[in-house]
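Heads up: the structure comes next, in structure tokens.
Complex shown without one protein chain; remaining protein chains in place.
Per-chain numbering from 1; labels A and B assigned in written order.
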């Protein structure tokens, strides 16, 4: 009983301790050692920052339909013959400035992906904690559900949830709700991994002396869970979240590409590629090229960061 | 052995029942079947008649039972959009998807295992590093981008291969195959590579990490200490020992190949089930979605069972203990 629980050991304090430990580990060391990781980090941060600042740095507002001029449609990048200096990387079929559309689109994609990963974490961590800590019927139900869902690829789950939402809401009510339909369908597709990881660590922690001691002296369950169990799963959850972010970005783009994501008037990386794909045959490569590169680069960079995090933190993931 | 099989079979049936209930819930509650089938101008009385005709007034259990019973007889109802039996629609498109999935799986396995073995044995070699870097890019590229890239390269720029469709097909009774014509085979290449690439990288990375693991084991060290040749060690001892997890993953990946064919079929306008399904999602055509869900579940569960049987054939220890 050396480790009696500190009554002040709240969630915040625990997280601070956790991150102090991470900083002391060779995380920083390995970061500065690998130039690939550095480039990936710089790329990801640049894209994300530019996307978040789209409202301020984009030359035009692609959502403002009144400003569009069909005469400007399908112009090549500025440096090519027939290019227009107003449109640095060309325009799409609506005459939208591709750079602006790209910035707004990236913002939309990143926003959806972050929100979806948030939904997945919230759902997965909560269910994992309940499953591991209380066991019994909860555990059986949740883990069976996880097993069944794992049988299906995430993209299929997302498509089914998406299709069900469309049928439930109908086309009119869906207007404007596409963002949340995407968030929920992607989030529901990715919760299983968090639930399993959190459940495994919770099972381990539950039998530790200090948790038993805390239970004996009557510390409420939620306090034990947030103060002691949760901080211990932060490492693995961070890694899964990073890798999932890349997956979520790809999934959002895929859904939008398949035509079940955002409507074409709302640019996201996927819708831009979808639109651009139609013009690839006629040689207007830039409409698909730039969104494609940003999408692939972003997914690759986040993946590299996730790989590096996994190795540096070395949690037992699988 | 047989009791284990029975248990696995029961588990599989349980999964199928759960999926069937989900499919039924979709079918019955998501969207109103009657509204979907008739126009706005049909009167209430007419609707009620149709409702009774479809059995929508019966008890839920009865309806669910009827749904499962019908599904067991390959009756999934009528598509809202196409006004045709779902079974006919799927049957017409199943061969295209299965042929594409088969070609993609063969590509993924035939290329993934050798690459994985190579990178596992020569883990620090220049070629290995190149392959590994390439595989990370392969994992990060969304399938549809790979497809678009390949189309741009091989169809638009080089004009070597067709960019959409199945080419000519030959009818073998109920099965339309593209394997027997030159244009069918040419049309297969790009979609199969697109679909298989992600699985290829997965297989490769898995074989590599399993190889690395196995090469560290005592029995490999002992094999080296007995002076066995590298070839015998790598292929007779190491590779065989990596196969249990590899077969598992490959089996599971065949399932996800079928799911990912949705994307590939969209990019290449490949007339398969995936294309049908994505149209169904766009149109909220629930009977097709429910049928697709059931069908893929059957395929996944069957593959899981087969995978189980295969690794019993590979690993004699499992035959003894019943579990890995």
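Here are some notes:
The rule is simple: a residue touches a chain if its C-beta (ideal position, glycine included) is under 8 Å from a C-beta of that chain, and two chains touch if they have at least 3 such contacts.
Here, contacts and distances are computed from a predicted model.
Matching "Copper chaperone NosL", "Cytochrome c biogenesis protein ResB", "ABC transporter ATP-binding protein" or "Sec-dependent nitrous-oxide reductase" against the UniProt entry of the left-out chain gives the name "ABC transporter ATP-binding protein". Contacts of the undrawn chain with the visible chains, over the full complex, involve B. Of B:45, B:126, B:158 or B:225, it is B:225 that touches the chain left out of the display.
One chain is missing from the display, and on chain B it is touched by residues 217-219, 221-230, 232, 236-237, 240-241, 314-317, 320.
By definition in this document, only the chains that are shown with their structure count from here on.
Residues 144, 147-148, 151-153, 155-156, 159-160, 162-164, 166-168, 246, 250, 253-254, 257-260, 273, 277, 280-281, 283, 285, 288, 292, 295-296, 299-300, 303-304, 307 of chain A are the ones that touch chain B when the two sit in their complex. Note for the complex: chain B touches chain A at residues 15, 18-19, 26, 30-31, 136-137, 139-145, 148-149, 151-152, 156, 163, 255-256, 259-260, 262-263, 266-267, 277-278, 280-282, 284, 286, 289, 293, 296-297, 300-301, 304.
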